[in-house]
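Here the complex is missing a single protein chain, while all its other protein chains stay put.
We call the chains A, B and C, going by the order they appear; numbering starts again at 1 in every chain.
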Amino acid sequence: MRPVRLGMVGGGSGAFIGAIHRIAARMDGRFALVAGALSSDPARAAASAAELGIRSYGDFAEMARAEAAREDGIEAVSIVTPNHLHAAPAAAFLRAGIHVICDKPLAATPEQAHEIAEAAQASGARFFLTHNYCAMPMVREARALVAEGALGDIRVVQAEYLQGWLADPAKGKQAEWRTDPARAGAGAIGDIGTHAWQLAQFVTGQTPASLSAELSSMVPGRAVDDDARIALRYGSGTRGGIWVSQVAVGQENGLSLRVFGTKAALEWRLPDPERLILSPKDGPARVLTRAQDRSASYRTPPGHPEGYLEGFANLYRDIASIIQGDSSFADRVPGLDAGLSGMGFIAAAQASSARGGAWVEVGP
Amino acid sequence: MRPVRLGMVGGGSGAFIGAIHRIAARMDGRFALVAGALSSDPARAAASAAELGIRSYGDFAEMARAEAAREDGIEAVSIVTPNHLHAAPAAAFLRAGIHVICDKPLAATPEQAHEIAEAAQASGARFFLTHNYCAMPMVREARALVAEGALGDIRVVQAEYLQGWLADPAKGKQAEWRTDPARAGAGAIGDIGTHAWQLAQFVTGQTPASLSAELSSMVPGRAVDDDARIALRYGSGTRGGIWVSQVAVGQENGLSLRVFGTKAALEWRLPDPERLILSPKDGPARVLTRAQDRSASYRTPPGHPEGYLEGFANLYRDIASIIQGDSSFADRVPGLDAGLSGMGFIAAAQASSARGGAWVEVGP
Amino acid sequence: MRPVRLGMVGGGSGAFIGAIHRIAARMDGRFALVAGALSSDPARAAASAAELGIRSYGDFAEMARAEAAREDGIEAVSIVTPNHLHAAPAAAFLRAGIHVICDKPLAATPEQAHEIAEAAQASGARFFLTHNYCAMPMVREARALVAEGALGDIRVVQAEYLQGWLADPAKGKQAEWRTDPARAGAGAIGDIGTHAWQLAQFVTGQTPASLSAELSSMVPGRAVDDDARIALRYGSGTRGGIWVSQVAVGQENGLSLRVFGTKAALEWRLPDPERLILSPKDGPARVLTRAQDRSASYRTPPGHPEGYLEGFANLYRDIASIIQGDSSFADRVPGLDAGLSGMGFIAAAQASSARGGAWVEVGP
Partner (left out) sequence: MRPVRLGMVGGGSGAFIGAIHRIAARMDGRFALVAGALSSDPARAAASAAELGIRSYGDFAEMARAEAAREDGIEAVSIVTPNHLHAAPAAAFLRAGIHVICDKPLAATPEQAHEIAEAAQASGARFFLTHNYCAMPMVREARALVAEGALGDIRVVQAEYLQGWLADPAKGKQAEWRTDPARAGAGAIGDIGTHAWQLAQFVTGQTPASLSAELSSMVPGRAVDDDARIALRYGSGTRGGIWVSQVAVGQENGLSLRVFGTKAALEWRLPDPERLILSPKDGPARVLTRAQDRSASYRTPPGHPEGYLEGFANLYRDIASIIQGDSSFADRVPGLDAGLSGMGFIAAAQASSARGGAWVEVGP
């Protein structure tokens, strides 16, 4: 099937999440990135676009107009700017009839969120929010288990999202806008708390009715929350909690979800994303893996874990560099010698075994 | 930089490793797949090529000739056929001056390996073997640690590669050729043993001088080994072992490496690929993660584990399907409602915290 | 040194915690159990005492009087009754000048707690409360690390204690009194919450100034809390949380503590009690084990984990049974055959290695 023509707003060179979106869009060959307003700095936008070989715009409004007018214009746009810059481009593209793929959280303020909602409701185009964790295979399986009643009635839900990278005063572009109330809207509860909130809802299918929160700013001078502990009440009687922190030193990206029902419990942790623990009320816990996943979310068979593709891609990336003249990493890419060595290993192993385990030299 | 023009031999629809190679080649945008001889069955080859939108050949020899003659012909070719079909195409492309990226093991027989070696030595083109595990980030870091002497002198090396998927008589295309001596050349020692062999060499920088092996065929009627235990002697006095099995039920893809030196030890396990355990002779073990990796092998910052990209790509894949009219999975892709719910969560958390933890309803 | 003469109140046959106290008292030979009022049912008390070979009393008051009067009377008494029966015996023994070792929580009501406090303050004897988890070796090491400043200033503390065994309406003696407000005083927060509360204080050396709590009763008809989520504020600015549940199905005894400071974090989990994870703000996490413990709390060297002694004791218990005529388990106790088999193994291994790995039969 023909790839979907994609544009991007934000994500110029040096950006974090823009590069992630591009890899994700490219991985299955279902999208072709063709246009972008990659930076608010026109020179940087143009340079980034040239590097990617795509049409460049200095401004998202112009891009929405121009692309909507082209026969071969973009069908969808990824918005990967800081939170306070989601609403204006999202609304512009939605009004131009172009599908929007927007990074989370929705916006920095309720007013901005409202602007997106109005534009989305008036548009024939779709709006997608990249809560990416809910697309991880074992999370999808967790949701399926809850939905089919494997846990019984849900009693207690606990989501955590712990990071340590903001334990010191913000330094660097990523940290700065995320701790600036004007650009981020909120601190940890917006940046990672919304992931935990969405994950819990996605898996349980339930939305809390009310909450009790304690937000703190641990780093002196910080104007947004960086640690929060939130108790949740669901209409159904379920109770839950969300704990988020960005001052949890030693935690790289500690997202986790635990759900306890009347019949069984499940636990999933991002640092060990391939395993979903299902604990029946009686009997031993079961370690579900992709072999049990029913969501068709894997590209590899059970024996090949997440990260396998990235390892493979590392080889291909190095090979491309070598082919194009950069041999810096040639020594880490296996070649003929590795192949011949493997053949020598096979031959020696077969010979030794045939001779009752005698020691056999491994030939070249 | 312009993508490298890539061809593929094997890997038609239904193949396993061909699809993996394509994703890996696509992930960083450094390759453009433009031609293929995807199957020995011409109709299937043509259909698979059409699906991918690439030039199709019924035969690798013709492909090598034709592509070498084109101005815009392929610069490299991936060979992803069963082991006994590596040598002929590899030699043909090498002779045509086209770089070869070949799946492991090198070949099914020493004669075939020799054919490749001769062609490679005579060619100006390069030959690459996809021992993909050695490109995983923490494996590269392991190698760097050994190389800089962090382990002291290496004393003992143990590599294991355990799978359970061949515990029963072979059924299905993948299992069948891998247990056929004519097509595979060897059993577990070739299919996965060469990975363990290469991994141990890659990390330690040492090659065993001799070995003592015990190869077994556990499944009645199987003509190749499916369990092997191999003792290794290195010239340096280092001792080691390789244990491989494809009848190890319950093991999905249990590749691991342990290296013990005079000063420290390290351990890496594929099922937990993000963590490299470095154990000094005295003092506590250290859990190294990508934050300590120095090989520039990650696409994401420390806080975002392997598998993160694939989760993100799952969202993009589903979004492409929705945009192109297939709404089967629309309910698992977050949209405006998720965004508004997140905004409601942020507002309620801020309000409750400001009011001393009072319970606050979460608005829509 | 002469063992301390010990008495016990409660802990008759069939009791859980009484048996635990007796094993703990016996393990190092520092106590000799000599007297008891083991049950409120005099016949059961007498039978239990006879089985243990100790002096029996039908009543703790009489026991306190009589033992205090004896030259060879008890020096200390363990009180292992349900919560509402701690105060009266504790006060009686304290008034008699006998040291008290009391199970937690202190009492079922504030009035009972007050009675103990008054008696303790008036007595020359000591009062000990068996918060046993704080005596586990790696917990003691955790406390030492905090005390020496390894974590910097403490910012966030999270304690959890999750159990699933009360997920259904109470059945059985242990469950019944623990869910009866009159006998237990509180539910999960008393039974296990006080452990989490004490553990957090013990390790951090800080006491929360105030708290915000949400207590729930998940099981229909239950009169005490069985799930609670409590936010903590410390005077120092530290924030924390306690989450306890006894309806967390699949959790056997999920006590854990995480402490995050400005310089490092630590994590300890009861299901993996030998490992204490120390995560510096920069650099890899360190897995501390008893080899790093400085509290002299182990009876075995680093190479021999917790549980090792119990395994050894299992052998001795079975051997005692065999010697005394009960051979039910004789087949699981190794004897001469195992010894000769091991000698055969050694001899064969030496012979094979000397003969270049030749296969050698293992003699009898």
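Everything below uses one rule, namely that a residue touches a chain if its C-beta (ideal position, glycine included) is under 8 Å from a C-beta of that chain, and two chains touch if they have at least 3 such contacts.
Computed from a predicted structure; not experimentally measured.
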| item | value |
| --- | --- |
| Visible chains in contact with the missing one | A, B, C |
| Option from C:Ala37, C:Ala186, C:Val219 or C:Ile277 whose C-beta touches the chain left out | C:Ala186 |
| Contact partner of the left-out chain, one of B:Gly97, B:Gly235 or B:Gly250 | B:Gly250 |
| Hidden-chain contact residue, picked from the options C:Met8, C:Ile230 or C:Leu257 | C:Ile230 |
| Touch with the omitted chain, as defined above, among C:Arg140, C:Arg155 or C:Lys281 | C:Arg140 |
| Touching residues on subunit B - with respect to the absent chain | 155-156, 158, 164, 167, 212, 214, 216, 218, 227, 229, 231, 233, 237, 239, 241, 243, 245, 247-251, 260-265, 277, 279-281, 285, 356-359 |
| In subunit A, positions touching the absent partner | 212, 231, 278, 283-289, 291-292, 356-357 |
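Criterion: only the chains that are shown with their structure count from here on.
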| item | value |
| --- | --- |
| Between subunit A and subunit C, centroid-to-centroid distance (C-alpha), Å | 42 |
| Geometric centre distance via CA averages, subunit C-subunit B, whole Å | 47 |
| Subunit C, residues touching no fewer than two other chains | 212, 231, 285, 356-357 |
